[in-house]
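Note that one protein chain is taken out, while the other chains of the complex remain in position.
Which chain is which? They are A, B and C, in the order written, and residues in each are numbered from 1.
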Amino acid sequence: MWRPRIVAFFCKWCAGAAAEVAGVSRMHYDPSVIPIIVPCTGRVSPEMVMHAFLNGADGVLIGGCHTPNDCHYIAGNFKAFKRIYMLRKLLQQAGIEPERLRIEWISATEAVKLVRVVNEFSETIRRLGPLGGKHA
Amino acid sequence: MRLGVFVCHCGVNIAGTVNVKKVVEEALKMPGVVHAEDYIYLCSQPGQELIAKAIKEKSLDGVVVAACAPSLHYETFAKVVEGAGLSRYRYEMVSIRELDSWVHIDKEAATDKAIRIIAAAVAKLAGDRHYDMIKMNVVKKLLVIGGGIAGITAALTAARMGIPVVLVEKSPTIGGKMAMLSETFPTLDCAQCILTPLMAEVARHPLIKIYTLAEVEDVTGSVGNFRVRIRVRPRGVKVEDCRLCGFCERVCPVQVPNEFNRGLNKRKAIYIPFPQAIPSAYAVDFEHCTKCGLCLKVCPTKAIDLEMRSEVIEDVVGAIVIATGYDLYPGSKVSEYRYGIQNDVIDSLQFERILSVQGPTRGEMRRPSDGRPIKRIVFIQCVGSRDVNHLPYCSKVCCMYTAKHALLFKERVPDGEAYVFYIDVRASGKGFEEFVKRAQEEAGVQYIKGRVSRIYKDRVTGDVVVEGFDLLLNREIVIKADLVVLALGMVPAIDRGLVEKLKIAVDQYMFVSEVHPKLRPVETAVPGVFVAGAAQGPKDIPESIAQSMAAAAKAAELLLRGYIEKEPIIAEVDRDRCNGCRICISICPYDAIELSEGRAVVNEAKCEGCGACTAACPVGAIQLRNYRNEQALKMIEAVLTVR
Amino acid sequence: MLKLAVIPGAICGGCDVALASVGEDLLKLLKYYEIVYWPTVIDRRMSELEDIDIIDVLIYMGGISTKHELENAKKLSAKSRIKVAFGTCSVYGGIPGFNTLYSPLEVENFVKRQSTMHLQQDRFGLPEVVEYMAYTDVIEPEILIPGCPPTEKVLDQFVKILIDYAQSRRLQGRHILLGDPESLCRSCPRKPKDMSKIVMPGIKRLYEVKLDETKCFLEQGVLCMGPVTRAICNHSCIANNFPCYGCGGPVEINSDSGLAMLSALSSLFMVDKEKSLMETGLARELDKVADPIGYFFKYTLPKSYLSRIIKMRKGEKSAR
Partner (left out) sequence: MQGSQIFSDPITRVEGSARIVFVVDGESVRAYYQVLEFRGFEKLAVNRHIEELPRIMSAICGVCSWSHHLASAKAVDMIFGRSPPPRAKLTRILANYIQIIDSHLLHLGIMAFPDLIYWGDGRRDILRLYRDYPEIAAAALKARSIVKHIENKLGGKFQHAALAVPGGISRGLLKDDINEILKWFAELRPVVSTLHKFFDEHIKNNKKFREALKDNRFVLRGLSMGLVRDGFLEFYDGVLKIVDHNGKVVEEITDSLKYAEVIGEGIADWTYAKLPYYRRSNLRILDEASTFIVGPLARLNVADKVYGNAAQSEYGEMIDEAGGKPILNILFYHWARLIEILHSVDAIEDILHTHERELLEGDTMDLRETFRPEGVGILEAPRGTLIHHYRAGENYITTYANIITPTTFNNSSINISLNKVCSRLAKEIKAYGRPEPETLSIVESIIRAYDPCNSCATHCLYLNNMELSISFKLIVINSNGEVLWRSG
């Protein structure tokens, strides 16, 4: 049975911290979302996202700090937003469902939101089915 | 490459859901891994020794620890690794507890996820290199923002350690809210007697430079080298020449509400907030001064200069202490209590001014509206505080200063009656409970457990009628009082502009967030920026003083050492591949990249290692140390390879 | 005499003319090499080329769009010592690379729908069209010459290499990518002396702005692929006040220059107005790029992550 393969880039300061809080509070979410902790969402390059899709990811989720002022590195989240927005336009034009790539602002205290977003996203990916990667 | 992977059971926290044995088995198959083992509690002493032993025996050159969250034990294992002679940058820690075992039920999926998380760490570790800590010199000077008791204490503590201090205060004098108080609990010693000597010492101390009527306009740079711009508004009076004779005040035609006395009386356009003000000189309120020039004529020493301009002071400091203090929650927001001087419903600071001998009533117990002597007084606690519609938190100090107010009132008016409407009396400090008991029993203050529902002025008798409910006697209660004092909640006085300039984190009430209440209570997330006093949260004077000394001590730890060591995980440029296209310098939020001979170079002091430039560089010439592009791609492949 | 063959794939003829108009250098080459096949210049038949067992230098021009061209490329390359991918189409797929977005059938139906009359007759062996690909998708050439068409700069390099090979029978390196290993920004005349920051005022399409002849194009809000494009020319289009379209391909052979520029441009524009514009304002500006594929991938689409993902989605293994 196909299980979605989802890569989640969480920024260390906000989404990553929220993930830890979610752990401490024993909340539950879909295990097919594999977290990679990055210093800032500003570090996530479009190449990393596309590399994930090419290597079998069915969905890529990015969690960062709320705009306009929460980013520990001041404006990394804005850079991430702009790059991901343009990348989604590119995917959409090429006929790849843009919903497979999602960026969310999750502050360190919003563990509940993190769990909701992760579960929602994995549900979306289940609905969309495999991207067509190796294990399809 | 000889890598070691250590997987922790954390009792059953991890082993309960993750099949640790299988994880270790899979780890051994990962590229470069020569050793993998699991242990029940890696963070324990035997656990740590196990790792150190493995490093030495297997001569490992890289370690991955898969256990709890790095925010908990990254440092612990870093020290173990360094103890075993390996660089801390050849060590990665990943959480398979908070991010995996604790959040999943399906054992098989959790195990698979743990393996992938470890595989990513191993892939990253393969590319990690050692870097020496970055040493940067530190300017031995401290900036203290806010001249209240917290700011004064921090400045003095630092100066006494030989650290030059720049003290910036928004109002014409230092002293802050404490200067307004009459006596302080629980010792009832007079506030001025504690404060004014400290203020004098600050004024005299050669290492402390005070700027009043001043605000921090801009802060750039980073820890050890903050470039600060301070805007000083014109005082209108030359401090050294003012003899405090007061002739100018007498002739000044302008009358405006006196903010030091919280509007209970008026003051002139040229005034001194209170006699022991530091700097001890008059100041001109340029907002209301009509420049009629009468004061100029009468000033014996020609100290007044109405043409003074505001000026900007630039300075470089090594650290910053935020001591911006608090304000009371605006009484108008709690409309049902009819807050207002003419209604004889005042706030606690106003009552402090009535109590104070320098106050508008010279210490006599007379009402602010009509001067009628106060025979019966009602104190209402938790006004705004512990209220979801206003301030959900408890402001901590109101129960104590209300008990003090009631006690002092009964001393002044032995036959007077004092009532206190409260929810719970919170007197948790040393000698606090006894102090409240003294007020209740010796001074006969009536404590009524219940909320006040309505307050109105009886037009005929002039009484302030307070209708409330007594929970203990389970009956309504109506008190016709002369005066009502509201214990309004505490809110931070810091403004949004300063928060953004300093890039510090604040909570939803604008109290400055400390990094960790226990681990780093007086530090903010921005290295080199500390916080003390009410700016960090509601607290009383003794706590503010203790916290200010702590903040000064932490700052001294940084400033006295003369250099700071900085995490070397910053961006790095491969100068051959850089084409000087200027894209990285245009997006760096810290201006940490400069161009020399047409190619980019990273300023070690400024770069915070966020990596935004590395993802924008068109040819990948700038890379984040130990988070290079090829490492990131390898991590992604490791996470996604099909088991 | 060494044998040199020029094989035209799916070409526009520009590379033929570029190589032919190399002028005297061509004659210099003729001292060492005998042109055994080059339909545009000499009339030798394919049958003769098949009789030759080893071709010393095989120059393949253009991409691959028909089954015949694919077989031809593989067959001839198999017996060639030095394989040269000549021109951006051959190296990266070039502008016809947009065809990778559609299946050949889709395109044929598109053409049929446009026609006003259809003669149903036999195909007489009309070669069958395959999924468009670059030469480098099929073969690993020793020398790669980017450019649309290759400029004098890279052709000079190429002639020197060929002459050197003829004399020493040795090539320095396996994958020689001609042109200088730097982007056009390295020596761009439009860079300000004081190397100040680029302040990019939003995204302007070519029709919205009358371009200033001295300022960097990014500073005028117009996309210029200079930062990601290999220096194979001496800023000829930029000097003609026209932003670079990236025909030289990426600085290094297997990097995705389109995706890199997408990231650079998105990061760069309106950096100073991010907090005031917030997401909606920034999105509105980004929506002006209505065709990201055409905007960033004019010459390199077949080599991009995007087209490799599209291929993966269709299930075919990528050609090589």
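As a working rule, a contact is a pair of C-beta atoms (placed from the backbone, for glycine too) under 8 Å apart; a residue touches a chain by one contact, two chains touch by 3 or more.
Not measured: the values here are computed from a predicted model.
Looking at the complete complex, one finds that the omitted chain is in touch with C. Although one chain is not displayed, its contacts with chain C can still be listed: residues 8, 10-18, 20-21, 23, 39-43, 45-47, 65-66, 68, 94-96, 98-99, 101-102, 104, 106-107, 110-112, 114-127, 129, 132, 148-149, 151, 205-207, 210-211, 213, 233, 236-242, 245, 247, 287-288, 290-291, 293-295, 298.
The rule is simple: only the chains that are shown with their structure count from here on.
Averaged C-alpha coordinates give centres for chain A and chain B that are 32 Å from one another. Annotation: 58 Å between the Cα-based centres of chain B and chain C. Residue numbers of chain A whose C-beta contacts span two or more other chains: 45-47, 51, 69, 75, 79, 83, 133.
Under the contact definition stated at the top, the residues of chain C that touch 2 or more other chains are 260, 263, 267, 271. Contact residues of chain C toward chain A in the complex are 101, 256, 259-260, 262-263, 265-267, 269, 271, 274-275, 278-279, 282-283, 286-287, 289, 291-293, 296, 305-306, 308-310, 312-315. For chain B in complex with chain A, the touching residues are 69, 71, 94-95, 97-100, 102-106, 109-110, 112-113, 116-117, 120, 500, 503, 505, 525, 569, 587, 589-590, 608-612, 614-616, 624, 627, 629, 632-633, 635-637, 639-642.
Chain A makes touch with chain C in their complex at residues 45-47, 50-51, 53-54, 67-69, 75, 78-79, 81-83, 85-87, 89-91, 93-96, 131-133, 136.
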